[in-house]
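The full complex has more chains than appear here; those shown keep their coordinates.
Per-chain numbering from 1; labels A, B and C assigned in written order.
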Amino acid sequence: MKKITFEDVIRTTEAPYPDFHLKPGRTALILIDMQKFVLGEHLVKAAVKAGLEERSVREVVKEYDERVKKATKNAQKVLNSCRKKGFDVVHVRMQGPSDNPRHTAKVNRKIGLIVPPKFEDGEFIDEVKPLSSELVITKTNGGALSGTNLDFILRNMDIDSLILVGFLTDQCVLATSIHAADLGYDVLIVEDACTTRSKTLHDAVLLAQKDVCAKIKSADEVVKIIEKI
Amino acid sequence: MKKITFEDVIRTTEAPYPDFHLKPGRTALILIDMQKFVLGEHLVKAAVKAGLEERSVREVVKEYDERVKKATKNAQKVLNSCRKKGFDVVHVRMQGPSDNPRHTAKVNRKIGLIVPPKFEDGEFIDEVKPLSSELVITKTNGGALSGTNLDFILRNMDIDSLILVGFLTDQCVLATSIHAADLGYDVLIVEDACTTRSKTLHDAVLLAQKDVCAKIKSADEVVKIIEKI
Amino acid sequence: MKKITFEDVIRTTEAPYPDFHLKPGRTALILIDMQKFVLGEHLVKAAVKAGLEERSVREVVKEYDERVKKATKNAQKVLNSCRKKGFDVVHVRMQGPSDNPRHTAKVNRKIGLIVPPKFEDGEFIDEVKPLSSELVITKTNGGALSGTNLDFILRNMDIDSLILVGFLTDQCVLATSIHAADLGYDVLIVEDACTTRSKTLHDAVLLAQKDVCAKIKSADEVVKIIEKI
């Protein structure tokens, strides 16, 4: 006889979050903070500038940087297949409307995370750059739906479901996915098209959302689904 | 020579989230979903009703139930000290405005989490019941700030900082704290006055927020701070 | 040859707001502040209590009171036909969550408009009382969509269009209709199921919205449309 688990008990009070259909015109791909300052190279520059020794910095940053690059490649795959099928694509980026710190949200101002409009490493990562027809949304806080008019635009476009990729899994991606689910969107997070500083935290926050308020799939799974549409 | 860590590198790009003052009239204590259905006893009832064997259920629920009870005791301590000093207290609970599933947010409707107005286990846990002068906010989704007018009320009360306690750390508490931080509130999560189904997830989501968008303190630390006010 | 008017010129830059279909499950009837304190009788009570002479008060209130009563009858007609066809019905009322003025929105607190939970004249007007299955939304400010979770509930119900009736045309009804249009809802205001203190202002604010951001129709026209569904 199979042993009862805590999960079995929970399942008597809640059903798993159901799967949903991806539909051009109704589903949007949201790329979150896929900017150069997320790359390891930016961290190296900043750390060296602050006086840390370059070789040691490169060493501790390496594993993270590889994860970011791999996630970017996966996001690019999903982006390409979405573009092919005519899905709406929205690029969200962290960027202040001016150099004035008062124009940056308090949450980021508190930790000194001010991204001026002309900050070089604020540019989109090459692999996932927006086309001129695609929406670009600028924010100075974490969640893409709380400090912007993204929700307003999406609902005016009759978008009801979101595919999320980008950085960082446990910060801006998490804030966006939880808020999106709360607002009523169907949410699909592409697990290997996101990452964060700690692999453990990446896994943990995806597990916390999995089948509770989001579907979690790999880039390959998502591309396969989209190609069949 | 001290070895450089990844954390050292990050700290060259972001400062830690600063500490802030708790002030009656400006800081509110928010108790999240501290309702009887979170207790182990409710899970036992539901599971037994669904045909699972009671003894085994009690066994797998035990550790969770103890954490919930401990968190409740700690929330009660914080609540008492907040009341003594005249802090605003808001009790948020999960409850539909009617039995009609359409009146429950999609996010919870999808997983069958409908809490009718007269659901017995929807009552507040005895230790942390609201006084008649305290606000009670009802929601049918996760985050207390996205599906309610709580943010509206708080800003109209000139509240700028929140102390958060309640359930579940990686779901409604997380959704509320991230959103609160994004909106500009100073956020303090009382780590041992919250819990969730998995101790690992509890720890992980607190770590993800710690010094990034929230301060994390124990109930004893918070009570000590409040008593000095 | 017909003389060119300013209206003709405007019509070369903007088309008239198009008509739209009313559909059960997609359209909701929103009754705004149809509470006893809007009736002339409440004004008489308040004015007499404040020392004004009753007969004179009744005289100056009479014309207004008749308009309120007529609008109520018309709202009732629309309500009945909506109920018959299974439209969602939402009753919005002005009411504080407690007697504490801090729990009332600043906008109303500033003018001393605090409606305590047990205020007798805060009850719904008899002709348009909610059924137990209908949603009741409580607010302490003007617009029904800015200080409540009404928009959240409506979008989670897949409502995309609103029929508005109630009081006062140039205050809470206006605030609600403009905001609803901005959020993307199709808006229909039932012109003779609303009124305000001044007939001139009633007419003016409806004219300002007509064919710009709302359709304006009479109760009889609306009932006729609904009956054909």
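What we mean here is this: a contact is a pair of C-beta atoms (placed from the backbone, for glycine too) under 8 Å apart; a residue touches a chain by one contact, two chains touch by 3 or more.
Note that this is a predicted model, so its numbers are computed, not measured.
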| item | value |
| --- | --- |
| With 3 copies placed, total copies in this complex | 4 |
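Rule of thumb we're sticking to: only the chains that are shown with their structure count from here on.
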| item | value |
| --- | --- |
| Farthest chain (mean CA position) relative to subunit B | C |
| Separation of mean Cα positions, subunit B and subunit A [Å, integer] | 25 |
| Rounded Å distance, subunit B centre to subunit C centre (Cα mean) | 36 |
| Interchain centroid distance [CA atoms averaged], subunit A/subunit C, Å | 41 |
| Sequence positions of subunit C contacting 2 or more other chains | 152, 156 |
| Subunit B-touching residues of subunit C, taken from the complex the two chains share | 88, 97-98, 100, 102-106, 109, 132-133, 135-136, 139, 141, 146-149, 152-153, 156-157 |
| In the complex, subunit C residues that touch subunit A | 152, 155-156, 183-184 |
| Parts of subunit A lying in touch with subunit B, wherever the complex brings them together | 3-6, 8-10, 12-18, 37, 42-44, 46-47, 49-50, 52-53, 56-57, 59-61, 64, 105-107, 110-113, 141-143, 146-147, 170-171, 174-175, 178-179, 181-184, 196-197, 200-201, 204-205, 207-208, 212-213 |
